[in-house]
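All protein chains of the complex are present and in place, except for one that has been dropped.
After this line comes chain A, so read on.
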Amino acid sequence: MAAETVDLSHAMVTAPVPAGDWLVIAPVAIPIVVGAILLMVRHETRLHASLAIGGLLVTLATNVGLLSRVLADGPQVMTMGRWLPPFGITFAADALGASLALVATLVATVCAIYAQKDIEATGRRYGFYPFMFLMMAGVGGSFLTGDIFNLYVWFEVFVISSFGLLILGSTHRQLDGATKYAILNLVGTTLFLIATAYLYGIFGTLNMADIARKADAMRDTGPMMTLAVLYLLAFGMKAAAFPVNFWLPASYHTPRIVTAALFGGILTKVGVYSLLRVLVMLFPVERAELSGVIAWVAAATMVLGIVGALAQSDLRRVLGFVVISGVGVMLAGLALGTQEGLTGTILYAFHSVLAMTALYLLAGVMNELGGTYSLHDLSGLYRKSPLIAALALLIVLAVAGLPPASGLWPKVLLVRASIDAGLPWLSFAILLTGLLTTIALGKVYILTIWRQKEPAEEGAAAASVPMPGVGYASLIMLAVPVLLLGLYPEPFIRIAETAADGLINSSAYIGAVFPAGGQP
């Protein structure tokens, strides 16, 4: 072969890559392998749950390894196929991506455990677990990739897998919800694609580190504001920010509860992550210009979201609106753009992934105990199970942002940051949202747990109550980190601070991707 006479070091990575660097790609590559195996043994439904839980535990271990490496040595990078960046597709894990990937995998593991009970043999044959793994590959890829077109590809991977999860069961309502979800999400990803094509036309590169270091030189000539607004709209749609959030309440109450838990916990956070990555790291000047708009969007999303939750009588619909409201709180930190605001947003993202998943799984356990999701009929759960009352109290406090649970500290940070930034009305909106969340979920708690129905009605429902041991186990597995985040937040705040710092001062990220550090 003639290639042997060419000096490859100008185009390719020639230094040997130690196996430890594979931690960057493992959280994506392992779910793909396990998902493929699950697809091959689709009809052996007995194997699915153990394979899935095992696969997710391995992925979780690699995530832990990756995060500890990132915290110790800074961003970790691997460029696919030995090509040098920006020509090869780079995976770059910084504290933000690695920690979110870890939290997402953690809740996915809990969901896989819960799904043993929630998804019966038919659902497994129709591919619940393979879809879940491909979705997790997409989510992990989104968090860890360092290439903006690759980010688009991973968005497509998890969006398309989520279609499959959403229609599992093929009831009329599910197809209706899935159609709205599919069309509005495809509009969002198409906008993302258009913005990315435009960006490539301007910059001639798709590598995010490369874009970040070229952005300053482009600012005089390039249509940077247009790009930033396009990305804000596209990712805002995916994150369910206010004027473009209608797909979420239209679809999240239709699938199996464990699917809804996965979606509510993880998917909107991918949108928030992309907003942080693109607007703070790539377009910081434009983000500052847009901060007024983002602040209004954030306030509208959080307040209107929770007002929507107050009006609902179906438990799952309530939760859909609570998810939206949480997105608004996270956008507040994006609007501020300060170190403290972003720390609050990132910490809120950790909390939100855990607490929203826990809230949906709680609804699933309540449904098992009470046989319905309707707040008109669901009642008297304290008598059936005091344990569920205790777990529900903790989770409700977490979501409402009250001590001793996880929601408190991110809100404290965000409120303080918005006062420091001279936006007292934004901190008022955050506090008002907290109050309304307490009312909305307090209402749910009182109705479902404390209220007693007539004894005659009660007897009929109580006869057929199974002991949802798997449900309790999953809830406790999520309640422990939720409580930990509330009682001992320092290490988590430190991780969030590192992540926020990595976004604002992207030189470490750029330096990791381009070790020579030279200008293009």
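Going forward, contacts are C-beta pairs under 8 Å (C-beta built on N, C-alpha and C of every residue); 3 or more make two chains touch, one makes a residue touch a chain; residues count from 1.
Everything that follows uses one rule, which is that contacts and distances are computed from a predicted model.
As stated in its UniProt record, the chain not included in the shown complex is "Monovalent cation/H+ antiporter subunit B", which appears among "Monovalent cation/H+ antiporter subunit B", "Carbamoyl phosphate synthase small chain", "NAD(P) transhydrogenase subunit beta" or "ABC transporter permease". Here one chain is not drawn; of A:I25, A:A115 or A:L184, the residue touching it is A:I25.
Interface note: of A:N63, A:T79, A:S274 or A:T437, the residue touching the hidden chain in the full complex is A:T79. Panel shows chain A; residues 13, 16-19, 21-22, 25, 29, 32-33, 35-43, 78-82, 88, 127, 130 of it touch the chain omitted from the view.
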